[in-house]
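Some notes on the structure that comes next.
Here the complex is missing one protein chain, while the rest keep their positions.
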Amino acid sequence: MPDQLLFGTEVFLNGLMAGVLYALVALGFVLIYKASGIFNYAQGVMALFAALTLVGIMDGQVPFAHLINAVFGTEVHHFGWNIPSFLAIILTMGVMVALAWIVQQLIFRHLVNQEPIILFMATIGLAYFMEGFGDIMWGSDIKKLDVGIPQGMNALIDEVTYGAFGYGFFIDNLDIVAAVIATILVILLVLFSQYTKQGRAMRAVADDHQAALSVGISLNFIWVMVWSVAGFVALVAGIMWGAKSGVQFSLSLIALKALPVLMLGGFTSIPGAIVGGLIIGVGEKMFEFLIGPMVGGATENWFAYVLALLFLVFRPQGLFGEKIIERV
Amino acid sequence: MSENKNEGYVTADGRKIGGTLMEMKNITLRFGGVKAITDISFDIKEGEIRAIIGPNGAGKSSMLNVISGFYVPQEGEVWYKGARRPSMKPYEVARQGIARTFQNIALFEGMTVLDNVMTGRLNHMKANMAQQAIWKGAAEKEEVANREVVEKVIDFLEIQSIRKTPVARLPYGLKKRVELARALAAEPSLLLLDEPMAGMNVEEKEDMSRFILDVNDEFGTTIALIEHDMGVVMDLSDRVVVMDYGKKIGDGTPDEVRNNQDVIDAYLGVSHD
Partner (left out) sequence: MAQSSQAAGGLQSIPALLHRNATEFGNRPAYREKEFGIWQSWTWNETKREINNLARGLINLGVNEGDFIAIIGRNRPHFYWSMVAAQSVGAIPVPIYQDSAAEEMAYVLDHCGARFVIAEDQEQVDKVIEVQDRLHQFEHMIYVDPRGMRKYDHTRLHEFSHVQEQGFAARDELTPELNNRKAKLDYSSTCVMLYTSGTTGKPKGVVLSNRNVIESAKNSAEFDHLKIDEEILAYLPMAWVGDFIFSLGQAYWCGFCVNCPESPETMAADLREIGPTYYFAPPRVFETQLTNVMIRMEDASKFKKRLFDKYMAVAKRVGPKILDGKPVGFIDRLQYALGDLFIYGPLKNTLGLSRVRVGYTAGEAIGPEIFEFYRSLGINLKQLYGQTEATVFITVQPDGEVRNDTVGVPAPGVELRIDDSGEVFYRSPGVFEEYYKNPESTASTKDAEGWVATGDAGFIEPDTGHLRIIDRAKDVGKMADGSMFAPKYVENKLKFFPNILEAVLFGNGRDRCMAFINIDMGAVGNWAERNNIAYSSYQELAGHPKVLDAIKAHVEEVNRSVAQDEMLSGCQIHRFLVLHKELDADDGEMTRTRKVRRRIVEEKFQDLIDALYDGKDQIFTTTEVTYEDGRKGSISATLKLIDAAIAPVTTQKVAAE
């Protein structure tokens, strides 16, 4: 095989891995948007918050340590214990569910039947609040997140491909794990929404509130549930990205990666989010690889958006979005 | 509730009507300063078809929304199955066995007919998340049992041919029927129909009347309906409440109501030939 083709294949695989993560973040958006019509700007910050909380719990950090110390003049920072990552993840999930409940009870319950733009504004507010709140709670320094996922080059793939083509593919273990976990999560979400009572209820609420009420579905319960699921998705995304590049403010910017995915896949489609994520992931890596050198590189920053714009022009409802039909 | 009021009666065509299922006592509903319903009382007995009629703006729909929990009255009491019902959310009312349809049709447009009707069974699904997750035992049995009920309803309402059709693609008349199917799938103790024949042509109206009578006959379901098509109401119902400007002006069998002078003045005299 010629070298160029081998490099290309490697880039393609890496693109797929990245794409799965984009898809995961986009899924969080889609879930909430479908069920409640809210475009949740805070999805990225939720991932950051989840990752911060996870690190904090694992390290036995005292929440609000800075604030407590400033007010009471104490010097507490750590409880002095470390919690195993598995337990910490479950605890963090509990925190995300609580957060979902608080968000629903304090904010969105009072905004039922408001204009979408109002709801959107509320999520912007929520995003900035959570960003600040996360800082106060856990401190604003960059943290390292290690939940025990193997990192570094996968030796097996390297060996096998070296043996076969004379060129070892570099594929990060973390990416592989992330892709596998994200895939499982996506399958679980689809099964959940298609085949469980709560999933059916969720789809019902997404479709028509009044009708959902009339068959005995509590809207409040479903919304808390949806925010919890979105929180869970955010947690998984936060773990993956956090493990890769540390837990820091920039993690919340993954939301910006999800936007083009949504434009591509449609805001209401779960398969759209998945396929869109993969297209963007592979697309931007391949574009950088093939065209990047000609234009001086750094195409990854804007490629996804340009692709999304093209889609907006030719297929505004996205790949899988419901067709926008205007009848005369 | 006095004793004699709770007794049933026998209809003209020989059906036995049971005791009081639901009683509205002195209901008053206001929107801001506007009174939609003023001090209305009536009862619904088990097994009967009860109609609420009145000209546009008489407060019929508001009344139905009070029964189904979508509106909370400022005054008055709602008694259901012999107990006073506390203030409730619509979904809690639904869980008590009160199913309803809507005048403007509220279906899950993105789902198929089958999925829509299946949502009517949500309150009958008891399996927990763990059971559902492994799809074994209770969950599987429950799904099959619920599907059976749903298929019976589909057969009953003769919508087999559209089982897998997305609701959005159906014509209006069929949507109304699917909505009825969803309500029936819940096996309700009380079925509320909000203008079940609004916007239908003569043939569709006849079909719907037949379905309503058959539901009552086959399943013994108590039905309360709102309708402004007088002919339909008089043929269908056992007893009729007449409302006008939010007040009750008549209550009785269709014949009694037809001969009630207030009713004639307010409504029948003008629109009924």
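Chains: A and B, in written order; residue numbering restarts at 1 for each.
The rule we apply is simple: a contact is a pair of C-beta atoms (placed from the backbone, for glycine too) under 8 Å apart; a residue touches a chain by one contact, two chains touch by 3 or more.
Predicted, not measured: the structure shown is a model, and the values here were computed from it.
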Touch partners, limited to displayed chains, of the chain removed from view: B
Sole residue of B:155, B:235 or B:256 that reaches the chain not shown, by the stated touch rule: B:155
Chain B residues touching the omitted chain (full complex): 13-14, 147-148, 151-152, 154-156, 158, 160-164, 202-203, 206, 214, 217-218
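In this section, only the chains that are shown with their structure count from here on.
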Gap in Å, rounded to a whole number, between the CA centres of chain B and chain A: 44
Residue ranges of chain A touching chain B (in the complex, touch as defined): 195-198, 200-201, 203-204, 206-208, 210-219, 322
Chain B residues touching chain A - in the complex, by the definition given at the top: 68, 70, 89-92, 94-95, 99-102, 106-111, 115, 118-120, 122-123, 125, 127, 129, 132-133, 135, 182-183, 186
